[in-house]
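Just below is one structure, and these are the notes that go with it.
The other protein chains are all here in position, but one chain of the complex has been omitted.
Every chain is named by a letter (A and B) in the order it is written, and numbering of its residues begins at 1.
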Amino acid sequence: MLDNKPFQLVQATPFIHHVKQQNPLVHCITNDVVQNFTANVLLAIGASPAMIIAKQEVESFVAIADSLLINIGTINSSTAKSMLLATTQALQTQTPWVLDPVAVGGALDYRTEIVRQLLSLKPTVIRGNASEILVLNGENGSSKGPDGQNSTTSAVHAAKALAQKYQTIVAMTGDIDYITNGNILYSITGGDIALTKVTGTGCALSAMVAAFIANSPDPLSATASACFMMKKAGQRANKQQGLGTFAVSLLDQLSLFNSLHQ
Amino acid sequence: MLDNKPFQLVQATPFIHHVKQQNPLVHCITNDVVQNFTANVLLAIGASPAMIIAKQEVESFVAIADSLLINIGTINSSTAKSMLLATTQALQTQTPWVLDPVAVGGALDYRTEIVRQLLSLKPTVIRGNASEILVLNGENGSSKGPDGQNSTTSAVHAAKALAQKYQTIVAMTGDIDYITNGNILYSITGGDIALTKVTGTGCALSAMVAAFIANSPDPLSATASACFMMKKAGQRANKQQGLGTFAVSLLDQLSLFNSLHQ
Partner (left out) sequence: MLDNKPFQLVQATPFIHHVKQQNPLVHCITNDVVQNFTANVLLAIGASPAMIIAKQEVESFVAIADSLLINIGTINSSTAKSMLLATTQALQTQTPWVLDPVAVGGALDYRTEIVRQLLSLKPTVIRGNASEILVLNGENGSSKGPDGQNSTTSAVHAAKALAQKYQTIVAMTGDIDYITNGNILYSITGGDIALTKVTGTGCALSAMVAAFIANSPDPLSATASACFMMKKAGQRANKQQGLGTFAVSLLDQLSLFNSLHQ
């Protein structure tokens, strides 16, 4: 059994600073619902988003990008093909990449099969909710679309097993976030329930992880730092006015996050 | 001639409450412009959105969803196929579904033909503006894209005829909303002109209707309740700062809507 180490602001700070300094170019092949929010979140933290999706273009763009995000939320035959081309290229050019296996499992056999293929292409990080992580580990998750409802603490074993099996980092986020490479297990508490009531906060976090692992010598801590930043911004964001204002304020807090003094 | 019955807050309240309690899973196949806003509106009222669009996945997802939204705003060959598969499945599994026939008629023959096929698959509710309802009833609407300009009051006859012909509920929204099953006609006044100056308020209302009719014993009143809630939120939202703030405030008001005390 691995020790569960709380991940702290002091650990996150240099990684947040690194993103702002490096301004990484993050190639995103993500779902139709969250493209705008994802791009704005990346800009807010100091990264540079590029949504390039044509099968004719993804390979050459992966080669110049600093990292890649693959999110299967609204996958179809055309985007699936682009995702497989891009990740095959990423494996070859050693471009770090993040897999967000949105709503895998349950009734959705097509994406589940695509995810199986993507896993063989060695994602640097898998970022998902507890249901998705359970499914990837061959267990039953709650199959209710993108908003899975299993608790993360009950699925830590699956996160570890998955990390070990695929030699990857698993970031399982929810009430408590767990980030593990199979040897070390970080946990992050905090955040706010309102984060689950705005679409795309998880998807945008996956994009943040992609930004954080770009050119990073320590992708495990980089991944935990992205999760920490999102939880903290969610805590700081204005919850008094309703969910519209909360979403705007979340972007505000991400953009104002001072990596040196907070 | 049917009586025109004003629909009131006291009637809407239990239906608004029902959505929050049930947290219905709403399968959305909608247009590219409004996906994010639609998902956030559904989350704000307590429903759970899922945008599943691949032809390989829509049938099995309809089978587990509580309701389905079909919006043809940015229809193309690929999404048209998914829409026909999904609604054929909905008819078989008796999953209630809403048709939003965006910009039907006029110069746009392709979508007009697809809508004809969709109508044969028995939508539970058709939600459109006056131009769209007139077109579906075989009359001329103003064919200027998504923002039709006919008055709803002048098109009530078309709404009734359409409801009777297809044994469906028609929610025709605009200056005054009219909701009818061909026997009963509800009307809702109020709202705000700013609702027409933010993209996707009509599309998101169609998604709300889908959430409201999920597992509802009274889909007519459920539909009227969704329309009522949107008009009321539009009235309450902040109009002083400009249209950006209005859109954010609209989401705020939807999320703060207290189904018991307002």
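In the analysis below, a residue touches a chain if its C-beta (ideal position, glycine included) is under 8 Å from a C-beta of that chain, and two chains touch if they have at least 3 such contacts.
Quantities reported herein were computed from a predicted structural model and do not represent experimental measurements.
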For the chain left off this view, which of B:28, B:70, B:103 or B:172 is in contact with it? B:103
Among A:61, A:110 or A:228, which residue is in contact with the omitted chain in the full complex? A:61
Per the definition of touch given earlier, which of A:12, A:39 or A:134 contacts the omitted chain? A:39
Could you please point out the subunit A residues that touch the chain left off the display? 25, 27, 32, 35-36, 39-40, 43-44, 48-57, 60-61, 63-65, 78, 247-256
Subunit B positions in touch with the non-displayed chain are 31-37, 73-78, 103, 106-111, 143-147, 197-200, 241-245, 247-248
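FYI, only the chains that are shown with their structure count from here on.
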Quick one: subunit A and subunit B, Cα centre-to-centre, how many Å? 33
